[in-house]
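Just dropping this structure here.
The block that comes next holds chain A.
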Amino acid sequence: MITVFIIILGIIMILAAIIAVMSKNLLTAIISSGVISLLASIIYLILSAPDVAMTEAAIGSGLTTIVFLYALSRIKKINKEIDDD
Partner candidate 1 sequence: MVNPIMIFILFLGTAFLFALFDKIHRKFSFAILQLVLLINTFIAGQWLYKFVFTSQTPVMIFTAGFKPPFSINLRMGLEEAFILFAVNFVGLLSALYLSKSFKHSKVYPLVLYLMMIMGVNGIVMTRDLFNLFVFLEISSISTYALIALKENEQRLASGFKYMIASGLASVFFLLGTIFIYHITGTLNIDQIITHKSFVITSLGFLSVFTLMMSLIIELKPFPANGWALDVYQTTTSGVVSIIAVANSAGVFYAFYKLLPLIPHNQLLFIAGIGIVSFLFSNLIAIKQTDSRRLLGYSSIAQIGLLITVTALTRYLHVKSSTSLFIISSIFLSNFIAKAGLFWIAGIIKKTHIKEWAILRFKPGLLIIFGVFIFALVGIPPFPNFWAKWDLIRFLALSKLHIWIILILLGSLLEAFYLFRWFGSIVRSEQNEEQLLQPAYKTVPIIIFFLLLIIISIGIPIHIYQFDILPLLPIVGLLILSIFDFLPSKLKAIISMIIIAGYTLYIYPVLSGVSLVFAFIFLAGSFIQLIATMSRKGTDKGFFPLLVGMILSMGSLLVARSSLEFFFAWELMTITAYMLVLRGRKAEKPALLFILFSLAGAYLLLSGLSYAHVINFSLVGLGTIPISAHMLPITAFILIVVAFLIKVGAVGFHIWLPGSYAEAEDDTTSFMSSILSKTGIFGMLILLLFLLKMNMHHSALFTSMLGWIGIFTVFFGSLMAIFQEDVKYLLAYSSMGQLGYIVLCMAAMSHLGWVSGLYLAVNHLFFKAMILLAVAGVISRVGTRNMYEMGGLIKKMPYSFISVLIGIIALSGVPPLSGFGAKWLIYTALLEKGWYFRAGLSFFASAIAFLYLFRLIHTIFLGQPKPQHQNVKEASPFFLIPQFLFIFAIMAISMFPNLIIKPLSTFINPYFASTIQWQGNTLYSSLGYWNGNLVMYVTMGVFMLLLIWLIISIGRVQKVKQFNIVFAAERPFKPTTTHFAHNFYAHYKRALGTFVRPVTTGFWNGVGEWISSAAGSIRQIYSGNGQTYVLYILLYFIVLYFIMGGK
Partner candidate 2 sequence: MDTPLVLKILYSLISLAVITIWGLSLGGIVRKIYARVQGRIGPPFWQPFIDIIKTYGKRTAVTHGIMFFLGPVFRIAGGIGTYLFIPAILGSTIFSNFSVSGDVLLVMYFIFFGQLGMALGAGESGHPYSAIGVARGLAQMTAFEVPFALSIIAIVIQYHTLNITTIVLAQQGSILNWTLFTNPLATIAALIALLGMNMHNPFSVVLAPQEIPIGPPTEFHGSYLALMQTNRGIFNAAKLVLYMNLFFGGATNIFALIIKTFSIYMISVVVGVSFPRFRTDQSIKFFLFVPTLIALLAIIILVL
Partner candidate 3 sequence: MRYTLILGFILFMIGLWAMLTRKNLFKIVIGFSIIDTGVHLIIVTIGYLSGKTAPILDKLVTPANAVQKVVDPIPSALVLTAIVIGLAVTALMLSYVVRLYKRRKSLSIEDYRELKW
């Protein structure tokens, strides 16, 4: 039962990874990579590592995604500055 669950999770993660890599849209890519981490934290739970799961969810998924998004916004800002010039 758990095995099937893990397999399904795994397939979703792989798909998300592929999307993250292939997507033309950076935002999609960033979100997808966040999803991977999020799903990974579920797997950690199953693997009896609740502490890792929490950290992964908070840092790996949450904080990392925020950092990515911040970087993206900075780049957008730089672009805007150029447009303004």
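Picked so that all candidates are chains of the complex that A comes from, given by their letters.
The working rule: a residue touches a chain if its C-beta (ideal position, glycine included) is under 8 Å from a C-beta of that chain, and two chains touch if they have at least 3 such contacts; residues count from 1.
All figures in this text were calculated on a predicted structure; none of them were measured in a lab.
Peer 1: What candidate from 1, 2 or 3 touches chain A in the complex under consideration?
Peer 2: By the stated definition of touch, the match is candidate 3.
Peer 1: Taking the complex as given, what residues does chain A use to touch candidate 3?
Peer 2: 3, 6-7, 10, 13-14, 17-18, 20-21, 26, 29-30, 33, 36-37, 40, 43-44, 47-52, 55-56, 59-60, 63-64, 67-68, 70-72, 74-75, 78-79, 82
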